[in-house]
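What you see is the complex with one protein chain gone and the rest in place.
Chain naming follows the written order as A and B, and within any one chain the residues start at number 1.
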Amino acid sequence: MSAQNYVSQSFGPAFNWKKVLRNHGGLVALAVILVFNILVTPNFLQLQTLFVNISQVATIAIVAMGMTLVIATGGIDLSVGAIMALAGAIAPLIFQSEFGQMYPVLGVALAIGFPVLVAMACGLFNGALVSILKVQPIIATLILFISGRGIAQVLTNGNLQTFKNPAFSYLGTGKILGLPFQGWLAIVIAIVLFWVINRTIFGRYVLAVGGNERAATLSGGPVRRVKIAVYIICGALAGLAGLIVVAINSASDAARNGDLMELDAIAAAVVGGALLQGGRAPIFGAILGAVIIQLVKYTLLANGVEDEVALIAKALIIVAAVYVQQARKE
Amino acid sequence: MSAIQKAFNGVVALDGASLEIEKGEVHALIGQNGAGKSTLIKILTGVYRSDDGAVEFDGAESLISSPREAQAAGIATIYQELNLVPLRSVTENIVMGYEPKKLGVFIDWDEAHNRAREILKRFGIDIDVTARLGSFSTAIQQLVAIARAVSLDAKLVIMDEPTSSLDVSEVKVLFGVVRSLRDAGVSVLYVSHFLDELFEICDRVTTMRDGRTVDCRKMDGVTKLGLISGMLGRDSSEIAEAGMTEFSGGAAKHGEVLLHADNIATGPRLTKLDMTVHRGEIVGLGGLLGSGRTEAARALFGIDPLASGTVSLKGLDARLETPAAAIKAGIAFLTEDRKAEGIIPDMTVRENLTLALLPKLTRNGQIDRAREREIVQGFIEALGIKTAGMEQPIRELSGGNQQKVLLARWLAVEPELLILDEPTRGVDVGAKREIQAIIRDFVSKGFGVVLISSEFEELVEGADRIVVLNEGRSITELKNPGITEDILVHALAHTDGEAA
Partner (left out) sequence: MLDTNAFDLRSYISRNPQSIAVWIALAALITFGLLRYDNFGGAYNISSFLNYNSMFIIISVGMSFVIMTGGIDLSVGSVAAFTSVVAAYMSPYGIEIALPIAVLAGMLFGGLNAFFIIALRIPPFIATLATMLGAKGGALVISGADTIAVDWGSNFTKMGMEKVFNILPWSIVVVGIIVVGLWFLLEKTSLGRTVLAIGGSEDASTLMGLKVNRTKAFVYLLSGGCAGLAGVILASGFGAGQPLEGIGWELSAIAAVVVGGTLLTGGLGSVPATVAGALLLGLVFNILNFENGLGTISISAYWQMVIRGGFLFAVILFQARVMSRNKRKGRVA
């Protein structure tokens, strides 16, 4: 006890830049990137730039929020990219079918609803492996990582599906109050998930399972169900993101939709403050992480830096974020 | 002469501690939790570095800065939490880091196995040394840890709570080993909460309090009361009057039957248990380690499924298949393993305290936060939990206060039966008495308690009845008043003889 007090007092009230960096590293990084862009990147302060970035960020953020929930229980989901491809491949099959063209409204509704259901089924599969068969999450989700995209390509014979369907494309190109629809969607999802984590019994159990699974079980927590649920939610959000990508492009390419998204999502979650061992679920952190990752990509691209160097930059961001996090814990 | 002296200044955990161990003596180190014993040991063994002060070992100043250097210098340590690798073989755990080699590179496994067998034989243990360590009982694992220390030809062996998971006969084996070490000129630093042991085995005792060493004297002429008063920093006559535990003196009237376990079994470690708990009664489960005490608790709480037998609550059949079902039925279970099964370290005191209560705090899935805070504040005050506030992470609390939070977690669900597995283990003397008082208060309201404790004193004074277990079966029952530690030990020993 006394040692604890001693330590906490020693920080003192004076301004401590190290502490600021530790606790608000993400925001500081964001500020630095923004200032840099305003000074250097041509045409940065234009609405067009904002829209491009928001529509890109939204998909990463939606997936990253689901990933954050999974990571909060101490798990990981490598299959999100494959699930995006699968959901994205199914949607055009539905609204372009005879049935879908005969009943366009129902067709679009089904083209959104059914792929998300399939994505949830994928999540259920992952969650059941993890919580019932006790397979390590990285291996359990590896199965769909490998075969999910394959299933999508089998369904489409590996063809690029292009389409014209304004109703469906609204998911990716619509605007509300001048801002892209998917940006609003991401914000709504974030608010709902934030509320779920902080105010509901389910949220508390998510954190408890990640914090100490045995203790959660012995306290009567429905550990299995909680774990299955986070994978289902993560799957659903990945499916939704897959639909958005398809809607943006007015085309579904099962080979590329969501490719390497699992990395971006994990990176965004971690940059946002999620701990890989579980017990923390910073939802808005995931959005912040997604924004940082997207902005770095954009900054480098807009300034003529090659794509491949952007990869290295992403790597550095991840290491820096986790290092700061680690230092805060010690 | 080999002697160690150390002194520290300026560290909060240790504030001027010094310790002197002579060659070939068994030296006891005692103190409440948080008194600085573990820190002192870790500095001695190079896990931590001291800010100030000096360590002298074997007549020369020592500059030990890692566990490896400590071992090389001849200091071997057996830590409180087993520090072995259960997935690896017994042999590996004994020789690791010092494997016998062929051609200077390749491990000579035949020689290694022989060496392991030989050392264990000295302890009277004959096991398959090529098997995984994890496949053996905790007691065997503990003895393997000691075997490793002995095999390193240490000059000083440090034992931190070596008997906490041993039964009576194994303790005897251990003491035999300690004596033979002493006779061979090896020094032993012996840390234990079990004060009775010290009289049997130790030559001198050093007492620590608040990061300082306050006393060092010969074991002859010290009384148990004297040791306790030294640890607490209170007058010994005060304690003598109050009794040794907070349990003494409170024998309540018992009501109707609360729980009845009829012939239950869960597997090879619990084969037949019959017991009844009445309202207002504390029923102790007596038995040595491995007798099925913890398994009995786990069965009643629905962790291990019943293979046979029935449990009834208040006269009705109870189907306790999961902890959640048991909690709903009015049963609570305080685990013996606070760290692994109790606390959620990164969560706050508030979140830890209400974890089991959540379903009752929730409407339409949403947690009633005002009520949650109110309940938590109530328990912090009622149980005297020392915390900076309910939003402090529980990991920052002392062991005793963590235990109180866990106790509150269960009291909050208002159970009718509370199963307590080692409720005061690893808790300092002060908090121990407070926890015992809470338990007494709980039963006085007409609820029931099942108490498991390795401390005979706590059982004898605390329980109204003691169900004695042996090899997974309940064999006899003792009734208070009238139970003494002697009677309990005889009950255990008697059955031991019968079984053999």
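Criterion: a contact is a pair of C-beta atoms (placed from the backbone, for glycine too) under 8 Å apart; a residue touches a chain by one contact, two chains touch by 3 or more.
Given the structure is predicted, the values throughout are model-derived calculations rather than measurements.
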Contact residue for the chain not shown (choose from A:V52, A:L93, A:A121 or A:A310): A:A310
Touching residue (missing chain; options A:L144, A:L171, A:I244 or A:M261): A:L144
Residue of B:R88, B:R319 or B:R363 touching the missing chain in the full complex: B:R88
Positions on chain A where the hidden chain makes contact: 76, 78, 129, 133-136, 138-140, 142-151, 153-154, 157-158, 263, 266-267, 270, 276-277, 306-312, 314-316, 318-319, 322-323, 326, 330
Interface with the unshown chain - residue positions in chain B: 45, 47, 66-72, 77, 79, 82-89, 91-92, 96-97, 99, 101, 105-107, 109-110, 113, 130, 132, 134-135, 148, 268
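By definition in this document, only the chains that are shown with their structure count from here on.
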For chain A paired with chain B, centre-to-centre distance based on mean C-alpha positions, whole Å: 44
Footprint of chain A on chain B - complex, ascending: 12-13, 34, 301, 303, 322-324, 326-328, 333, 335, 340-347, 351, 355-356, 358-359, 361-362, 365-367, 369, 386, 388, 396-398, 401, 409
Sites on chain A touched by chain B in the complex: 1-6, 199-202, 204-205, 207-208, 211-212, 214-222, 279-280
